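Sharing a structure below in structure tokens format, with a few things to ask.
Missing here: one protein chain of the complex. Every other protein chain is in place.
Going by the order they are written in, the chains are A and B; count residues from 1 in each one.
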Amino acid sequence: MIPAPHIEIEGLTVHYGAKPALRGVSFTVQRNEILAIIGPAQSGKTTLLRCLNRTLDHERHARVTGVIKVDNEDIRRTNNVYDLRRRIGMVAPLPVGLPLTIYDNVAFAPRMAGITDRAELEQRVERCLRQAALWDEVKDRLHTLGTKLSGGQQQRLTIARALSHDPEILCLDEFSIAIDPVTTMRIEDVLKELRARMTILLVTNLVQQARRLADRTAFLFNGELVELDATEKIFSETPRDRRTYDYTHGVFG
Amino acid sequence: MNAPTPNIFAATPLARKKQRREQLARAVFFTMALLLVVPLVLIVTYLVVQAWPVLSWEFLTTNPKRGMRAGGIWSALLGTFYLVGFSLLVAAPIGILAAVYLNEYAKDNWFTRIVNLAVINLAAVPSIVHALFGLGAFVIFFGLGKSILAASLTLAIMTMPVIIASTKEALAAVPQSFREACWNVGATRWQTIRHVVLPNSISGILTGVILQVSRAAGETAPIMFTGAVFFKAIEEGNLFAYGLRDQCMALSMHLFTISTQVPDVPHGLPFATAVVLLGTVLFINALAIILRVWLRSRKKW
Partner (left out) sequence: MTKRGHREIIVEWLIESVIRLCGISAILFVFGIFFFVFREGGAVLFKDFKFGEFFFSTAWYPSSPSHVRYGTLALLAGTFSVTVLAMVIAIPFGIGAAIFVSEFCGPKLKETLKIVIELLAAIPSVVWGFIGLTVLNPLIIRLFDAPIGLNVLNGGIILALMSVPIIVSIGEDALKAVPDSYREAGLALGATRWQLIYRVLLPAAKNGLLAAGLLGVARAVGETMAVLMATGHAINIPTSLLDPVRTLTATIAAELGEAPVHSDHYRVLFVIGILLFLITTVVNLTADLIVRGVRKK
């Protein structure tokens, strides 16, 4: 029996003003899988993630239609959007260190969610920093500014922050765009460990990264879901759609 | 044989003329700018020199005496302090939240434009019209009478745009990515504003508040008919000598009174009053400038 999908997206269409960004995208994501979303710039990958945690609501000109369900609950009708966002961890392309200390960066989300117990906060900060493979580098300077870290460290700090509210879904949006290959490999190892505990959506423009990590891969092009299949199939010589082959084999993009 | 090669970079008469004109223009504009600076320095120096013999600690802490022809400015100083304090108490929260609304919540539509226009217009209404409003609304309609309360409320409404404008600017300078990072981890809009946006724009907000204080301290017209009186003796040295429903003296009004309404005031007295008022206002402004420069130098992003 196929288990119930973790995320279900049906007919998702987004317009910015008159310009379409997503056109009728439908797919499902299973629990504890890594789903990679690949595609050239401007193909709607980031928009898709922002629909999922509803931060697109803050965009003044965006219009959304379609249904997104997480655990069979329609997230576009939920009346506590903050609860929804706490179930989802989001990592942006460029690291955004809030102008707080390293400790406060990671403790921010738990605090906002109402956790005030010191011991519990400390424990959580340590756990998240360890999960993000950053603990050893920063454990002696937790109370210095997070913005003083290097780019790669800041990106891992962002990941630690995204894990700090115990999300069940982790979304990464081209996380390796601003960091060196060594750090990228370390984070990839982290992701492989994390998949035991959560579902991971990995938006990437590095096709090889999708190949290394993902169980299944979706190819998004021009706001359209061209193809979604097992990763080996997508990267094989014979994907179902010609455009997928062209993209994964570097004919364009 | 060695005919000198003509220097192709030598100035032609036309180029020289252009050069001269350029220098002339520079000199003229420099003079214009200088003519703004010089009066400020000259005037302040002149006022201080004239006031010097009168200025003393005693001048600040004694009431005016003998029909304001002697004594100090205690009751006026304390009155100004009260007026500024209460107007700040009203204007700061409303002004800051109004700016938060305009920068964080308001959508980009006609209604927001109207709110913005209203703020601009509020800043532009002449001070004497604010005085009429304060008299008609607070003194008469709301029955507060001529009192510190009515005058402070009038001042608060008049100076609020100062706070709104600088707070808005400060909020807009906080990178949008900070807000998104907070939303992404499930922080509510207000949590985001309270814990990240406001702390990171505090310098600009403080500057606005300080400028409001300086503006409120110097205003005369709006308090003339709403709460300030020509003369009132209060207990010297007691910081709580005024009640909210009392009328009070104010420095600015006192300067107006003793320089135009009272005959035979000793020469130094109005100068000393002017210097105290001007000194206070310029000091507060200098504070705002220093704060701005200092905080700019230790920006965290």
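By definition in this document, a contact is a pair of C-beta atoms (placed from the backbone, for glycine too) under 8 Å apart; a residue touches a chain by one contact, two chains touch by 3 or more.
Keep in mind that what you see is a predicted model, and the values were worked out from it rather than measured.
Colleague: Check the options B:V48, B:L122, B:A172 or B:V262 and report the residue that touches the missing chain.
Modeller: The single option touching the absent chain is B:L122.
Colleague: Which listed residue (B:A11, B:I43 or B:L89) would be found touching the missing chain in the intact complex?
Modeller: Looking across B:A11, B:I43 or B:L89, the contact with the absent chain belongs to B:I43.
Colleague: Where the complex has a chain not shown, which of A:P3, A:G17 or A:G114 is the residue touching it?
Modeller: With A:P3, A:G17 or A:G114 as choices, the missing chain is touched by A:G114.
Colleague: List every residue of chain B that touches the chain not included in the displayed model.
Modeller: These residues of chain B touch the chain that is not shown: 18-19, 21-22, 24-26, 28-30, 32-33, 35-37, 39-40, 43, 46-47, 50, 93-95, 97-98, 100-102, 104-106, 114-115, 117-122, 124-133, 135-137, 140-141, 157, 160-161, 164, 188-190, 211, 214-215, 217-221, 224-225, 252-253, 255-256, 259-260, 270-271, 274, 277-278, 281-282, 285-286, 289.
Colleague: Touching residues of chain A against the unshown chain: what are they?
Modeller: Chain A touches the chain not shown through residues 79-80, 82-83, 114.
Everything below uses one rule, namely that only the chains that are shown with their structure count from here on.
Colleague: How far is the middle of chain A from the middle of chain B, if each middle is the mean of its Cα atoms, in Å?
Modeller: That gives a centre separation of 48 Å.
Colleague: Would you mind writing out the residues of chain A in touch with chain B in their complex?
Modeller: Residues 53, 55, 58, 60, 82-86, 89-90, 92, 94, 96, 98-99, 108-109, 112-113, 145, 147, 158, 161-162, 164-165 of chain A touch chain B in their complex.
Colleague: Residue numbers of chain B touching chain A in their complex, please.
Modeller: The touching residues are 107-108, 177-188, 191, 195-196, 200, 300-301.
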